[in-house]
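Note that one protein chain is taken out, while the other chains of the complex remain in position.
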Amino acid sequence: MSVLTRTPAPQGRTRISRLQGKARYAPTLATVGLFLAMFAAGAIMYPGFLSGQVFLNLLIDNTFLIVLAVGMTFVILTGGIDLSVGSVVALSMMIAAALLQAGWNPIAVIALVLLTGATFGLLMGLVIQVFEIQPFIVTLAGLFLARGLCYVISVDSITVTDPFFTAMAQARIPLTGNLFIAPGVVIALVVVAIAFYVLHQTRFGRTVYAIGGGESSALLMGLAVPRTKVLVYGISGLCSAIAGILFSFYSLSGYSLAATGLELDAIAAVVVGGTLLTGGYGYVLGSLAGVLILGIVQTFISYEGTLSSWWTRIVIGALLLAFILLQKLFSRKVKLT
Amino acid sequence: MNALLKHRLTWPVLALVLLLVLNQLFRSDFLSVRVQDGHLYGSLIDILRNGAPTILIALGMTLVIASRGIDLSVGAVAAIAGAVSCTYIYNSPDPTSLRTAAIGVSIAVVAGLALGLWNGFLVAVIGIQPIIATLVLMTAGRGLAQLVTDGQIISVSNDPYQAIGAGFFLGLPISILIAVAAFAVAGLLTRRTALGTLIEAVGINPVASRLAGLNARTITWTVYVFSGLCAAIAGLMISSNVTAADANNAGLYIEMDAILAVVIGGTSLAGGRYSLVGTLVGALIIQTLTTTVYTLGIPPEVTLVFKALVVIIVCLLQSSKARTLLGKRKRPLTEQAEVKVAV
Amino acid sequence: MNEIVPVVDMNNISIEFPGVKALDGVSLRLFQGEVHALMGENGAGKSTLIKALTGVYAIDGGTITVMGVQHSFSTPAEAQAARISTVYQEVNLCPNLSVEENILLGREPRRRGGIHWREVRRKAKDVLEQLQLGHIDPGSILSSHSIAIQQLVAIARSVQVDAKVLILDEPTSSLDSDEVQQLFTVIRTLRDRGVAILFVSHFLEQVYDISDRMTVLRNGKLVGEFMTRDLPRMGLISKMIGKEMDALAELEEAESRREPDRSERVPFVQAENLGRKGSVQDVTVAIHAGEILGLAGLLGSGRTETARLLFGADRADQGQLRIGGTARTLRTPRSAIDQGVAFSSENRKEEGLISDLSVRDNLVLAMQASKGWLRRVPGHTQDQLAEKFIRALDIRPANKDALIQNLSGGNQQKVLLARWLITNPKLLILDEPTRGIDIGAKTQIQKLISSLASDGMSIIFISAELEEVLRLSDHIAILKDRRMVADIPNDGVTMEDVMTIIAGSNA
Partner (left out) sequence: GGGAGTGGGGGGSEDGITMGFAQVGAESGWRTANTKSVQESAKEAGVDLKFSDAQQKQENQIKAIRSYIQQQVDVIAFSPVVESGWDTVLKEAKDADIPVILTDRSVDSADTSLYKTFLGSDFVEEGKKAGDWLVEDSASTEGPVNIVELQGTTGAAPAIDRKEGFEAAIAADPDLKIVESQTGDFTRSGGKQVMEAFLKNTPDIDVVYAHNDDMGLGAIEAIEAAGKVPGKDIKIITVDAVKDGMAALAEGKINYIVECNPLLGDQLMDLAAKVVAGEEVPARVVTEESAFTPEQAKEVLASREY
């Protein structure tokens, strides 16, 4: 047997495997790189674009979408999808507005809204898990249900006059120079940080990735698959509720038609951020970058200011496509599957 | 009997029947169909006629989903189809003739095929995830439709054109005849040729399919083109039914209805085995649900809650888990070992 | 101390799937500090029994006692909590995660700030080194490794825990003898530490090498429990197949070699310095009609990759390839198939099975693909073909409408082999075709390969079992470190000769 002693692996091979390890980050890195490139392009094309505040406004105007994308990232990483998020945002806003109008304490209102959102998500997760119904359908029913409940609460829009909410809406946290952010930005970034920590530093987070890599394998490996799958929808529901509160801070109202179609924005942001819809691959920071990309597309359009309504749509679609193609090009050599 | 209970179409069909019975309880003449102006008239006919676009789009969607894809752009494609044909008819020198209608329809069909080609190109050749690839057209497509109509609702009055969505042939709505014909063609095409099996193979395991020598690219491309075609014809029906092209609202959210129909019909979004008949039943359930809301006079504020509850109930009944609970059959734990009944 | 309590006592277990009684009153006892072999033909019920024990399948009848306590695990997690560690037949890991994570998933060491990643790496490295896999980068993504390495990682995962019971369902089916010995060393250490080990393999040599006792199943029924040393090989085989049959003698028979037909001067396939960046290099082979080329090499030496290049599954970027005398570039498998080349992959789960389709659909898939979607293989032809090959390869259950995912591993492998035989290719590339196949069927397949070659088919044969390669091939190409180092005619080449070439060459 002595002839069989293994020669150490040649240098090249280890290098390849390292490279493949790094290549995981390629789509996400491409996203970040493209964002910077787009920002630069905007700066060249439009006066006043190159300012710190334009960048910060991207955050201020998208706090709720960031939080939604975080929740959605969890779900998509397991290979699922959550279509209900937009409606749950609206429902959260309606509940908050209605209760505040009824004179509830704002902190109690926030607590209740978060609880409702999380419960709503958990219930959907339970149906998905226990009855083995496809997430797409369960969360689509969730979309109908939550939106329907909005109408049941009130068809009219409700204004929020609560001093705490008003203060949160109008507070400005000054940064250097005359730059500022809104408190919601801090909340959203904290959510991102927590999500990052949970996904990469806890067993729960790793189970999320494992389920995306292969659910039956994860099950056979003895991981807590059912619990994790249910929780993931709970997290998404909780994130939707947080996003609802942030949206309330942002718009100081409850409106039953608010946040329609936001689920597609969230999914698009997650996917643009480099997460695979089939699950298992992706990063929450990529989703953050994805939101910023979608935001900057909007900014481009308002800076352009000459697009008719239909050209706006066409340009949004075209920019999305251009972006996906570039991302594809940059991360081309990566073999993910 | 037991086999019937376990058949995956049993529960959707039962749900459909229950919905119809519910309507009948509320309005005793709901199920009655009479002849008026030489064609059939009644709520059931309305369901078929109004459901035809959804049925057609769900048909295309079934094959896309079987190949492990999804097509979000169908609503936009439908809008574009309506827009180009109506705009053509509106601007033509002879806006009421059959010839004009035929040309208008052809333009729309070609547009649908082209848009399907485009989606297929992004998915099969470039390799973009289907949901994003078709999201591009979903977003931009309505813009294109509005570009064609200049943002206006284009009204046409062309009898042959109107017949597509609102006309009758041998007493039956032409739209449903078209939809059923499309089903028959698709059924024949996929089951008489090998297309059906090959689509399923690609949907279940693309890697293995490629190694078995399948031209997955062509197959994927084909299903998107077919979906585009279905969406275009559905768009013609929608615009013809109201003799106007509404670029903004035609086929809005129809992609969700279609996907819902496909899934209620028992096809998994994960790709693979599909059932065209199931999709047909699913689409009819969805249309009947809408009609039920009107018949029962459910106030608009609670319509969505009602719909959500029905969808949940139908899905619960239809889920294999619930069926096994009913049938008391022990099931293996892994999804891999799931027992599926073919149609 | 004459009455030792078994660690695991499965009593009278029955499991029924729709239409199949997979287990019928089977009992199994596992004792501390023994290696227990579970034997049986393909489809005998070995994997099902293991899954019944570990909570994957619910049992229809019988009792399971683990360490004196009656259990009925409803998830694998519960079985693991009871310190039963299992490697299932197919690699069940997460291809998207790193090797180290796959080893420690679910039991990562933690510290205050969360998972202690440095500790994860250390532990993974430890266990990999134990299995002589120190050269594998623990941070690399699992999917970047060949199926054999993945199998080893799965084993590493299972031995990493401090288990009372270790179950290995065909862990060695894609390992070469070196790896097998490495594994056995680990198994013996564990056994000596008192772990009860259940081992499944179709390699009799390995079973006799490692096991102390064995339980034999046939058609879902218990044949008996035997001490390994008391049961001669012939006896074991006849117990497994249920009749007296001299399988080993037949094996000898298969060895009778044919003369390849070299009347056609131009080789059917001729590769010259074929290679691909980051993959194999210098593949120079010539295969005539009716010739069998064996590929030999250590694990990860590039045999699979060579096969993929010749099939167009990966595109070559160096060298030339001539098929039937004309230069070709293979862009896709399709173009290779059109030239008459077929390739049966070693990774049946990911690259072979269309899990949700029936046996028949899987069988005719390649043929259908060649004909194009428009010309469907007529239903009765499909049925005929399916029946013919089910009979020829003894596929069980002999039901062409069964879903392939419900077949046992070995039977799935036979279906995939048949998929290509149906297309009647000119060159058939077989990557580990006998993986997980029982001894009777293996003989059958070897004979089949010989006879196909006699009929003029060229064959490239890859197997982790070097004996098998030596027995069947007309000439042998040897790979080392993803480079072809020799191509020698097989006139009495021995294993030692091959080893010497591998050891001696400087790639």
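As written, the chain order gives the labels A, B and C, with residue 1 at the start of each chain.
To be clear about the criterion, a residue touches a chain if its C-beta (ideal position, glycine included) is under 8 Å from a C-beta of that chain, and two chains touch if they have at least 3 such contacts.
Worth saying up front: this structure is predicted, and the values here are computed from it rather than measured.
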TODO: Name every displayed chain that the left-out chain is in contact with.
DONE: A, B
- [ ] Decide which residue listed in A:Ala108, A:Ile194 or A:Leu257 touches the omitted chain of the complex.
- [x] A:Leu257
Open item on the list: Take the complete complex as the reference. Which residues in subunit A touch the chain that isn't displayed?
Closed with: 47-48, 50-55, 57, 60-61, 64, 150-151, 155-161, 166, 169-170, 177-179, 247, 250-261, 295, 298-299, 301-303, 305-310, 312-313
Open item on the list: Need a quick check: the contact residues on subunit B for the chain that isn't drawn.
Closed with: 27, 29-30, 36-37, 41-43, 46, 50, 146, 150-153, 155, 166, 238, 241-244, 246, 248-250, 290-291, 293-295, 297, 299-301, 303
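Note that in this section only the chains that are shown with their structure count from here on.
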Task: Centroid distance [mean C-alpha coordinates] between subunit B and subunit A, Å - done: 30
Task: Whole-Å gap between the CA centroids of subunit B and subunit C - done: 44
Open item on the list: By the touch rule stated above, which residues of subunit C touch at least two different other chains?
Closed with: 56, 75-76
- [ ] Scan subunit B for residues touching two or more other chains and write them down.
- [x] 207, 333-334, 336
Open item on the list: Quick check on the complex: what are the subunit B residues that touch subunit C?
Closed with: 192-195, 197-198, 200-201, 204-205, 207-215, 219, 272-273, 330-334, 336-337, 339-340
- [ ] Quick one: which bits of subunit A touch subunit B in the complex? Just the residue numbers, please.
- [x] 127, 130-134, 136-138, 140-145, 147-149, 151-152, 155, 215-216, 219-220, 264, 267-268, 271-272, 276-277, 308-318, 320-321, 324-325, 328, 337
Task: Complex contacts: residues of subunit A adjacent to subunit C - done: 1, 3-4, 6-10, 12-14, 16-18, 20-21, 24, 197, 200-203, 206-207, 209-210, 212-214, 216-224, 280-281, 337
